[in-house]
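I'd like to ask some things about the structure below.
What follows is chain A.
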Amino acid sequence: MTEQNTYLIKGASLLGERTADILIEDGKIAEIGDSLESKDAQVVEADGLIALPGLVDIHTHLRQPGQEDAETVETGSKAAALGGYTSVFAMANSNPVADTAGVVEQVLSLGESAGWVDVRPVGAVTVGLKGERLSEIGAMANSRAKVRVFSDDGMCVWDPALMRRALEYVKTFDGVVAQHAQEPRLTEKAQMHEGTVSAELGLAGWPAVAEEAIIARDVLLAEHVNSRVHICHLSTKGSVEIVRWAKERGINVTAEVTPHHLILTDEKVRSYDPVFKVNPPLRAQEDVEALREAVADGTIDVIGTDHAPHPTEAKEVEWANAANGMTGLEQALSIIQMTLVDTGKITWADVARIMSQKPAEIGRATDQGRPLEVGEPANIVLVDPEAKRTINPEAQATKGKNNPYRAMEVPGEVRATFLRGHATVLDGRLATPINQ
Partner candidate 1 sequence: MTEHEATSSSEARVILSDADIDRALTRISFEILEANKGVENLVILGIPRRGFPIAQRLAEKIAKTDSDFSIERSLGQLDITMYRDDLRSHPSKTLEPTRIPSGGIHGKNVILVDDVLYSGRTIRAALDAINEFGRPSLVRLAVLVDRGHRQLPIRADHVGKNLPTASDETVRVLISEIDGVSDRVEILQGE
Partner candidate 2 sequence: MRHLLDTKELTYEQAINILDTADYMAEVGTREVKKLPALRGRTVVNLFFEDSTRTRLSFEAAEKRLSADVINFAAKGSSVSKGESLKDTAQTLAAINADAVVVRHSASGAPQRLAEAGWIDVPVLNAGDGTHAHPTQALLDAMSLRQFKSQITGKPTRGTDLKGMRVAIVGDVLHSRVARSNLWLLNTLGAEVIFVAPPTLLPVGIEDWPCEVYYNFDEALETHLDAVMLLRIQQERMHAAFFPSAEEYSRLWGLTPERFALLDQMDYETAVLHPGPMNRGLEISAVAADSDRSWVLRQVSNGVSVRMAVLYLLMTGGSAEDFYGN
């Protein structure tokens, strides 16, 4: 690291708990204290800003290789940096699928040369996400990408015997299977949450039970083979109750929720605007309430954005023909502040836990999600909780304009992001990538 990467953050509120200065040198936190001085350092005024460890997204779709019209590692990781992230886990449903060491190393390299965040590839559980036979899990784990999270996300590992084998096999590498819980037969042609609104709109329902049945099965499988299992994007009240029960029972399960499932409901579908089409679908208000409570009481461990950019033409069609997914990286923190912090359900320290520490732990990203302490890697985000901004998808770094919050006013703005002491975002704007 050069001299230019010496920063003195003045007057930030660490986790919203205590105000202090932070001196960053050589990619690490060199000093924390009051009235620090350094004549070499670039001073970053942080009055009124909250300092959090750099965010870690356990669930991102960067679309590369194969769907560069939707997103690239470059554009997706810029969006991540602007959202306060220092690391993202890139899901395996690229084209070709990330089911070999070759593809995961390619994604890793793309992330390194982009240099905005640490891109950690997720490996597919099964070859081609087809749910038929295990992919080369060991080769991916032992590759330069050191894959620890395996997921067929987008598809469910529905075959119970295969799921059992996957849960057992990844233990070799201290890995985890991240399950996209969706019983396929119960969700054939499903278009939205099954309930009052789907009945009225005449859209085929995606019943809560299709998610809950798989989660129930998988926590029992994890218990049986003594493995850990991660559940992607919980979306229903029932799922929360099953995970809560499993944790009480001592099962090694972690659970994730997306920002959009904490704020949007199936009422949005009344517009038939496919920007609200996502999988799992937007659920009912009572599900939203249950998910918020579950984050507050620790049943849900992490926020995963499920950032899923799509080219415009994939959404400018009839609802039934539109692609699933919405973008999320650049406003995840704002939505969490709005739904959980500003409502008094959690503290900024909790935000650090659910958006940085725990996701890093689950993904075994050992140099991420670390506490703000002297000697730790200087992965830091500074956020202004008093700022208000209006979401404009056209002004974002992600290629995907499929943003469900268009024109919504949200609180909170990322002012700066430091990746190992290098400012990727300064003054709320992209700075420079880190050189690797």
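Candidate entries met the following condition: all candidates are chains of the complex that A comes from, given by their letters.
Worth a mention:
Everything below uses one rule, namely that contacts are C-beta pairs under 8 Å (C-beta built on N, C-alpha and C of every residue); 3 or more make two chains touch, one makes a residue touch a chain; residues count from 1.
Predicted model, so just to flag it, every value in this text is computed and none were measured.
Touch between chain A and the candidates 1 or 2 in this complex is found for 2 only.
Touching candidate 2 in their complex are the following residues of chain A: 191, 194-205, 207, 271-273, 313, 316-321.
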